[in-house]
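Remarks on the structure that follows.
Only a single protein chain was left out; the remaining protein chains are all shown in position.
Naming follows writing order (A, B and C), and every chain is counted from residue 1.
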Amino acid sequence: MKRQVPLALCFLFGIVMILTQFVPHKYVQALYKEFIDWGLIISPFALVLAVITLIQTHTTRVRRRTEHWQYSFLVFAGMIIMVCVGVPFGEQDSVFVWLYDNVQVPMDATMFSLLAFFIASAAFRAFRARSFEATLLLVTAMIVMLGNIPIGDLVWNKVMSWTPWADGASGARQWILDVLNSAARRGIILGVSLGVISQSIRIILGIERSYLGGGD
Amino acid sequence: MLERFMNMDRRIIFILIALVVIIPTLIPIRLPITVSEPTQKLYDYIDTLPSGSTIMIAFDYGPSSLAEPEPMAKAVMQHCFSKGVKVIGMTLYANTPTLAHKLMRRIAAENKAVYGEDYIFLGYRPGALQVILGMGTNIANVFETDYEKTPITEIPMMQNITNYDQIALLLDLAAGSTTGAWIVYANTRYGLKIAAGVTAVIIAQMYPYLQTGQLIGLMPGYLGAAEYEKLLNVAGGDGTVGLNTASYAHLLIIGLVLLGNIAFFVHRRKEA
Amino acid sequence: MIEIIGIWVAAFLTLCIYSFLYRDNPFYRFAEHLFVGISVGYGIVIAMHQGIIPLAWVPLSEAMSALWTVITGQATPETINALWGLVKIIPIAIGLLFFARLSPRHTWLIRYPIAILIGFGAGIAIPNELQANIFAQTRGTIAPFAAINAGTLSAWDIFGTILIVIGVICTLIYFFFSMEHRGAISWLSKVGIAFLMVGFGAAFGNTVMGRLALMIHRVGFLIKDWLGTIF
Partner (left out) sequence: MIKTTQWVAICLVLCLSVSTAFSQESAAPSNVTAVDTPNDDGSSITIKWDAAAEDTGISGYQILRRIADGDLEEIGGLLPAETTNYVDSSIQQGTAYTYIVRAVTEAEATVDSEQTAPVKGTGEWFHTGKTPLFVAMLLFSAAIVWNIYNARSGKEIFVRRIPGLEAVDEALGRATEMGRSILYVLGLGGVDNVATIASMTILGQVARRTADYETPLRVPCNEPVVLNVVREVVKTSYLDEGRPDAYNEENIFFLTGDQFAYAAGVDGMMIREKPAAIFLQGTFAAESLLMAETGNSIGAIQIAGTDSEHQLPFFIAACDYTLIGEELYAASAYLSREPMLLGSLKGQDWGKILIFLTIVLGVVLELFGVNWITTLLQRVS
């Protein structure tokens, strides 16, 4: 009951999902659509549980007065406001949309834009010609960056016009992306896919069962 | 000294990046731009459209990638309104309607264009493929109403428009793989002319379409917007500013990396 | 007015987040915790209105009313069809098993939904990975050689095509695990690493523009939209 049934369920659902890819018959396809919906129905229940643990975490912080405990109220406030507006009135409600547009979206966008700073500091620190490999990383990154700006072409055509790329740095960039980058990416993708498939086979056959945890 | 430079506090780099982005935004310092052929072609195509024709713009990007397509939309719409060309906006992205609607409203206000007569925004309908195919037979079948909930049949500028046959061009402002779908389903199937304005990250994917002529024009990222603004004679447009700023920032990063390496080599020689 | 308040709120939060670049501070902590709370709330609302309600609640309630028509003998083919909605009881019941976590004695019951979801993912992954990645990428590596046979490629393009094959094979060799990397294998896997590094450099360099664009847009918002409301 505790181990065998979950493993059997895992096997059953796995095999059915594989078969749906090979059987075009409408009954099987209907089953496939139904199962996809099931997945979408099952997951939100876990969210409720997760939110309970989030609330527990922050109530503990408040109760124990750990450092910065006051901020936990902000987590509660944000969550309660969104839920109180969004759950009864739906995600199209104007107040909900206002909150989303003026609170969540700007913070999302700003966090994302921090990458402009981080990409610069990471480049400065990591792009040192310490070894042959590091030099390759450095040189291609520089060429591709030059190829992305118009000045790059001007500079390139002055200094590097002997290279086989006719239209300057942007030509070199394009060639690097099309040939060298895509070769490396293909190698990675092929390896990763083999890893994914073998892990999936182990899961379906019940060989990999660490996700069940211990005990009986 | 060298060592201190090589291991400098990253906050110095942050400040430099901030300066290099903020200063050109405030004081535009123009870098030379030559207009590339794909942008020129798009400009020429719109420029020769008779007044009263209609183009469609698909805002196919999400909130996280709007920086590059927005200046393009602005430049092209400005061009259209000045030529008396009408614009229909729509999107294949579920969370873009509010954003695109606001943008169109703002650009229209700047150009004194009237909603319903010079432009409309249709909004979003689920199922990208069905939307593209459906509009080929009848736009009103897919969008019974526009984004502002007015029935299509009651909108003045839509009176003579039923499907792609009355639309001179589709401009896909894309951050993902939508352009391919427009080409396969709207161009190949219904003969709709397609042009694209895309973010820098996906430019590489667009060249094949350009070579086969399936795209009649292409604006590559900030560069495309800046080139279009140059053709329109707009000084200090968002695209130009964006391109300049991005260029300076690229040069800054390249410069820092070069200096870092020089310091590294000098330091290593000293050690040895 | 409401729009201007929105701009000020957004600008304040933007600056709060940027303050992190200097160091941790009360403003960042304020934005961070608010962000976590708001985003969790948003997630709950979306899970309700785009998940549970349309996928489970609507079909189930329709099935219930259909069941009533059957009981009262007013069933039509349409209502009988709607009875299929009753099937949704199964995933709802499975989902409810997650709450077994709250009772230490029944914790093991959450293995049921988890096993189903994991089996699901693994089952979908096998044929898809095989087709979309392994088949497609292998084919993509071979296919250009047809053009070489047809004689439509320039010498430079032929060079590129061959380079791709070398790159793919050497990268794959780098990923050989059950073999010691000695002799020829070691040499080839080093070529593989070189390809990887060049590929990473190119991807890094190509991403810079996109990230800068995000920041330029954010700075544009602060300078034009926000400062615009003052000056």
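Keep in mind that, in the parts below, a contact is a pair of C-beta atoms (placed from the backbone, for glycine too) under 8 Å apart; a residue touches a chain by one contact, two chains touch by 3 or more.
Here the structure is a predicted model, which means the values were calculated and not measured.
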| item | value |
| --- | --- |
| Sole residue of C:Leu15, C:Leu67 or C:Val165 that reaches the chain not shown, by the stated touch rule | C:Val165 |
| Residue among A:Gly39, A:Gly86, A:Gly152 or A:Gly168 that touches the chain left out of view | A:Gly39 |
| Sole residue of A:Ala8, A:Val95, A:Val159 or A:Ile207 that reaches the chain not shown, by the stated touch rule | A:Ile207 |
| Chain not shown, touching residues in chain A | 18, 21-27, 29, 39, 43, 46-51, 53-54, 56-57, 60, 67-68, 104, 107-108, 111-112, 114-115, 118-119, 121-123, 125-127, 137, 185, 188-192, 194-203, 205, 207-208, 210-215 |
| Residues from chain C at the interface with the omitted partner, ascending | 17, 20, 23-24, 28-29, 31-32, 35-36, 38-40, 42-43, 98, 101, 110, 113-114, 117-118, 120-122, 124-127, 130-132, 134-136, 138-139, 141-143, 145-146, 148-149, 165, 168-169, 172-173, 175-181, 196, 200-201, 203-204, 207 |
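Methods note: only the chains that are shown with their structure count from here on.
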| item | value |
| --- | --- |
| Distance-maximising chain from chain C - centres being C-alpha averages | B |
| Centre-of-Cα separation between chain B and chain A, whole angstrom | 25 |
| Averaged-CA centre spacing for the pair chain C and chain A, given as whole angstrom | 5 |
| Overlap residues in chain C, where contacts from two or more other chains coincide | 21, 206-209, 212, 214-215, 217 |
| Chain A: positions in contact with at least two other chains | 101, 105, 109, 112, 116-117, 119, 123, 138, 141-142, 145, 148-149, 177-178 |
| Chain B-touching residues of chain C, taken from the complex the two chains share | 21-22, 206-210, 212-217, 219-220, 223 |
| Touch list for chain B against partner chain A, complex | 6, 10, 13-14, 16-18, 21, 31-34, 63-64, 98, 200, 204, 207, 223, 243, 246-247, 249-254, 256-257, 260-261, 264-265 |
| Complex interface listing, chain B residues touching chain C | 11, 14, 17, 21-22, 25-26, 64-68, 70, 199-201, 221-222, 238, 241-242, 245-246, 249-250, 253 |
